[in-house]
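One structure is given here, and the rest of the page talks about it.
All protein chains of the complex are present and in place, except for one that has been dropped.
After this line comes subunit A, so read on.
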Amino acid sequence: MIFLESCKMALASLLSNKLRSLLTMLGIIIGVSSVVTMISVGQGAQKSVTSQIGSLGSNVLYVNSGRVAAMPGASQGARGATQLLTMAEYELIRQAKGDLIQDVVPEAGTQSTVQFGKTTTTTTVTGTTADYARVRNFKATSGRFLKEQEVTNRENVAVLGSTVADDLFAGANPLGQKIRVGREAFTVIGVMEAKKSGPQDLGDQIFIPLTTAQKRLTGSNGIKQIIVTAVSAEKMDSAQGQIEKILTRKLGSAEKFTIRNQQDIIETVQSTTETLTLLLAGITGISLLVGGIGIMNIMLVSVTERTREIGIRKALGAKQKHILFQFLVESTTLSSLGGLIGVLVGIGASSLIASLGQWTTSISPASVLISFGFSSLVGVFFGIYPAKRAASLHPIDALRYE
């Protein structure tokens, strides 16, 4: 009964001061909407990265030399490492194929300019073997990937990533065309599908036979990275152990190489985005705090302005709880309405981002509920002091107030 009346009174008073109510809510609106938006972007990024990495196969191991900085890009991972792996290590692992190890694929290469006619672009040139496409779950959209024979014969053939193909040929058919890589001429035999591995664009590279790359481009028999697939996901650990044993024996120390698996990479990505989410939560906390202080400020002003009203109500028989409740409903309405508007704005903003850019966004119900709930609590918390002050006014003093 009284509850309902207090709500009506509070709403009436908020409506009679529309601009002020809106401005008061603005702090909460901005705080909540930015959080909902940012978390949706963050979660969307995490989801797409995780699924992309997952699509590369869950039984894949990456062998690099030295201690590699932990960016999960994989194929460029060994850059900056001092000592490259060599064909010797590759051969050793390849000979161990069997119960545990299914495929072994080397990657060698470098950055190079690639030219077709008058168009030039700079991209990663990856020397590898025919198994690469299968291991990476990577398909050609036209033509085909490298053949074993082309690797053995050290042929000058190239398979283009989708981005490179777009850059150089701009829609024309690249198959059979001659391109220049460094000073060498290569015949294009295929174009690969568009694919990403986390933040890395796998389409921004061209593939040539490993042997050709070592002879014509890098001039050494070094290998940047060896990709190994285990027979099954369950055999991953054993396969990793086997490779470790082989390489430790060969190189003399486990310090000289690193082996990472998809799980490690996914965990790195997840822990990064978790840190980011925590940071966002901190920002939310601060912006809601600021919004709450804004509400408290306005409520205090409102109590002072309405001292006489409070006096009149008390003279007519309003008890402390009635006044307290009336003001508390006002502040809570301000903050939860602000929260609600913030959630709607946030959802709108994140779908706008999703439609404008290439971003994936994902609204998490938890972030919506938590930020809305938290904003309502802010109203209660920051409304209590002004409401108590209003409720404890002495009726005579309040009535005398001009």
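Quick notes on this one:
What we mean here is this: contacts are C-beta pairs under 8 Å (C-beta built on N, C-alpha and C of every residue); 3 or more make two chains touch, one makes a residue touch a chain; residues count from 1.
One rule holds for everything that comes next: contacts and distances are computed from a predicted model.
Think of the chain that is not pictured: of "Putative ABC transport system ATP-binding protein", "Carbohydrate ABC transporter membrane protein 2, CUT1 family", "GntR family transcriptional regulator" or "Hydroxylase molybdopterin-containing subunit", UniProt labels it "Putative ABC transport system ATP-binding protein". The residue from A:Leu23, A:Ala172, A:Leu369 or A:Ile396 that touches the chain not shown here is A:Ile396. Although one chain is not drawn, the whole complex shows that of A:Ile2, A:Ala172 or A:Ala254 it is A:Ile2 that touches it. Note that of A:Gln177, A:Ser238, A:Thr307 or A:Gln320, the residue touching the chain absent from this view is A:Gln320. Within the entire complex, the positions of subunit A that touch the omitted partner chain are 1-2, 5, 12-13, 16, 308-309, 311-322, 395-396, 399.
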